[in-house]
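Omission of a single protein chain aside, the complex is shown with its protein chains in their original locations.
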Amino acid sequence: MKKITALTHLYRLGALFIAFIIVFLLVRQWATPSDWNYEVWYRGDSLTEVGNLPLTHGGNESCQVCHADVVKKVSKLRHKNLSCESCHGPLATHVRGEKKIADAIVINQSRGQCLNCHAELVSKPQGFPQFTDEVEKHTTLIEGEVCLKCHDAHDPTP
Amino acid sequence: MKKIAADFDELDSVSRRKFLQYAMSGAATILMVQMSGAAATQGRGKGWKQMSTKHQYAYVIDINKCIGWGGCVRACGQENDVPEGVFRTWVERYVLTEDGVYVDSPKGGSEGFEPVSAEIQKKAKRSFFVPKMCNHCENPPCVQVCPVGATYKSPEGFVLVDHDYCLGCAYCVQACPYGARFINTEKHVSDKCTWCYHRVKKGKQPACVEACPTGARIFGDLMDPESDVSLIFNDSQWMVLKPDMYTSPMCFYVELPREVV
Partner (left out) sequence: MDLPHGALVNYIFPNNEIVWWSILIVIYPYITGLIAGAFVVSGFSHIFKIKEFKPIANFALIAAFSFGLFAAVPLLFHLGQPQRAFEIYFTPHLTSAMSIFGYIYSSYLILLMLEIWLIYRPYFIQQANSTTGLQRSIWYILTLGVTTYHQDSAKIDQKLILFLAGIGIPWAFVLHGYVGFVFGSVKAIAWWASPLQPVVFLLSAIVSGMAMLMVMYTFVKWRSNAPYDYPMIKKFIAFLWGIFILAFVLEILEVLFARYESGHHWEIIEPLLNGPLFGSYVITQVLVLSVIPVILLGYVTLSNSKDKNMLYLANLGSFMLVLQVLFMRFNVVVGGQLISKSERGFVDYHWEIFGGEGVLVSATILAAPFVTFYLISRFIPIFENSVQR
């Protein structure tokens, strides 16, 4: 039977504490991500992971790969500055792994699609082509008609 | 142990207490000085500055060209899986009148804008659109306040979020003066515009810049003297948002009207 001294309880407390610290340090060592960059204080692999996220849009240059003739034609027309994908949908819904998975048709062919940019608003820049519903030539065609009946989407010059 | 106890015994209780209190306040002071020192350097990150000086990316916005279409917001949403109701980028409409400033951003501008009320239209002196997004500040308060290091500034200057490490505490959301950050309602972590880091890494433009038909949004490398951003940056009148916050944003607004906050 060990002798109980005035400090026995403190020794035991101390031992308990040291054991706890050791366990804590071990767990911390195991749980801290191995790719942690202590200099800059973030997980190094995160940079690579964010960099490797899949692309949804390809940009006009990606359309050129298969549709070079159309892209070349449009590049001389009024709407040459538009992103093809803004009407035709993002590349990822059309192509996967260099194989076509669906048609890149324009889903919204209503007047709304055109008026989204071209409806008149006081906030739009002065030089930008804007129309109200009462554009002269259209007064007989307003109800339910689509712009595309008479205008080419790639070159909508009247 | 016995000797320590004995020594401790010998000290007079008042001086013992005094010693402890001084020690504690000394420790507290050191802790605070350390922290503010750490804040001064770590937000800027000695590490990341050393890692790369090959690129310094910047974003330039010309509010005079924006037509308030909203396709940029939609493109970003598609490119980055942004949930409904939160926005990595958005477009605001300003209408300046003699009586005050009218601002709106219906659904972040993602579906365009309806005309303003006749009353406001009558009083309008000037009106324009302002695209907004994360400014990828040089001195980002969001990076400073993250308790675990889940958001950071990359070597190329992008402020990014580590979705696998973030706790979702939303302190960074509070600290951002520009309202650019939010909690992703599907992933329950902090989220924001990344300037499409994954696209830029592959030599492409951010999705919003791709989508913009009028050149209101431009992105590029300030260290490339031929780039559009360099030319505009060096020649034009530009201003950043909330300069009094001293966050050193890297989004520059050409001829930004003073009413824009």
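Observations on the model:
Order of writing sets the chain letters: A and B. Residues in each chain are counted from 1.
Please note the rule applied: contacts are C-beta pairs under 8 Å (C-beta built on N, C-alpha and C of every residue); 3 or more make two chains touch, one makes a residue touch a chain.
Just so we're clear, the structure is a prediction, and the values are computed from it rather than from any experiment.
When you scan B:Phe113, B:Phe129, B:Phe158 or B:Tyr178 for touch with the missing chain, the hit is B:Tyr178.
The chain not displayed touches subunit B at residues 5, 8-9, 13, 16-17, 20-21, 24-25, 28, 31, 34-35, 38-39, 42-43, 85-87, 90, 97, 99-105, 107-108, 120, 132, 141, 143-150, 165-171, 173-183, 187-190, 244-245, 259, 261. In the full complex, subunit A touches the omitted chain through residues 4-10, 12-13, 16, 24, 28, 31-33, 36, 41.
What we mean here is this: only the chains that are shown with their structure count from here on.
Averaged C-alpha coordinates give centres for subunit A and subunit B that are 17 Å from one another. Against subunit A, the residues of subunit B that register as touching in their complex are 1-2, 5, 42, 45-48, 51, 64-71, 75, 78-80, 93-95, 111-113, 115-116, 121, 124, 127-129, 149-152, 154, 160, 162, 164-165, 194, 197-199, 201-202, 204-205, 207, 210-215.
Looking at the complex, you find that subunit A touches subunit B at residues 7, 10-11, 33, 37, 39-43, 46-47, 49-57, 59-60, 79, 81-83, 85-86, 90, 116-117, 119-125, 128.
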